[in-house]
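As you look at this complex, bear in mind that one protein chain is not there, while each of the others sits in place.
Should a chain be cited, it is by its letter among A, B and C, assigned in written order, with residues numbered from 1 in that chain.
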Amino acid sequence: MQVLYFAWLRERVGAASEEIDPGGAATARELVERLVASEPRYGAAFADMAAVRVAVDQEMCDLDTSIAGAREVAFFPPVTGG
Amino acid sequence: MQVLYFAWLRERVGAASEEIDPGGAATARELVERLVASEPRYGAAFADMAAVRVAVDQEMCDLDTSIAGAREVAFFPPVTGG
Amino acid sequence: MTVSVQREDFDIAAEIARLSAADADIGAVVSFTGLVRRMTADGPITGMELEHYPGMTERALEAIAAEAEARWPLQGVRVIHRYGALEPGERIVLVLTASRHRQAAFEAAEFLMDYLKTSAPFWKKEDHAGETRWVDARDADDSAMARWKR
Partner (left out) sequence: MTVSVQREDFDIAAEIARLSAADADIGAVVSFTGLVRRMTADGPITGMELEHYPGMTERALEAIAAEAEARWPLQGVRVIHRYGALEPGERIVLVLTASRHRQAAFEAAEFLMDYLKTSAPFWKKEDHAGETRWVDARDADDSAMARWKR
């Protein structure tokens, strides 16, 4: 599964995208927990989950949305365009 | 006093402006009554007073506003610009 | 220059550029452009004549612009209204507002248009295949205006 990061999440993770095996993670939140347990850089990126938004296959979703079968999961802060 | 007419009021009166002595007319409405009594063309122009608006010295006013000392009184239908 | 009443067409891009450049803290510019529609409530038209009250028109538009600037934090306002003969598709009116934030710019532009529709002395005479007809005022314009009363 392709995992993307934007804005300060990208900077803290140190990558714009990574190929990640979701393992047993069924939701975006579980995927974050798996990442945070694996390496400290994820701990820094996901320290404040209230400031983290997620898109599954380019659709804005809830963190508890299923990621089963998703090709692309993206994490980013609240948007600030316009 | 200069009296101005616009749109179909102008067409019915047959003049864009006239110099008129208001005589004893204290308000725009009394001026209309005076005009209507004087010639039939004013009767046609002012037949439906609900459709007549007035400006005294270029300020939109009520028909019962005083016209004492006014230099310019204008009669016209509801506006349709924009 | 805030208000213009003119026969000539206007250049929207130039007007927006001029207003935008007035202040480095403008974050939002809203424009409203009114066009002559081919189809009216009384059927298709081939053209129209827009009559106005020279002198009062400018005063009324200046007053409306000043009222908008009193009600909203604006960095700029511009109103251009044409008169004379106009064909379907031609521009009639331009209202521009500039502000730090979008909400003020949007609200002020709506206010200006609602106010203008009910209090600026313009009258439209439409040409229906050779027969001309004065346009009736719309009740909807009065109710749009009513929401700004205070």
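Simple rule for what comes next: a residue touches a chain if its C-beta (ideal position, glycine included) is under 8 Å from a C-beta of that chain, and two chains touch if they have at least 3 such contacts.
A quick note: this is a predicted structure, and the numbers were derived from the prediction, not measured.
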Omitted chain's touching partners, listed by label: A, C
Options C:3, C:30 or C:79, residue touching the unrepresented chain: C:30
Full-complex contact with the absent chain, from C:1, C:39, C:70 or C:129: C:39
Residues of subunit C (touch criterion as defined above) contacting the omitted chain: 11-13, 16, 20-21, 24-39, 88-89, 100, 102-103, 105-106, 109-110, 113, 144
Missing-partner contacts on subunit A, residue numbers: 4, 6-8, 55, 58-60, 74, 76-82
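Convention: only the chains that are shown with their structure count from here on.
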Separation of subunit B from subunit C, taking each centre as the mean of its C-alpha atoms, in whole Å: 26
Computed distance of Cα centres, subunit B from subunit A, in Å: 72
Distance from the mean Cα position of subunit C to that of subunit A, given in whole angstrom: 48
In subunit A, residues with contacts to at least two other chains: none
Subunit C residues counted as touching two or more neighbouring chains: none
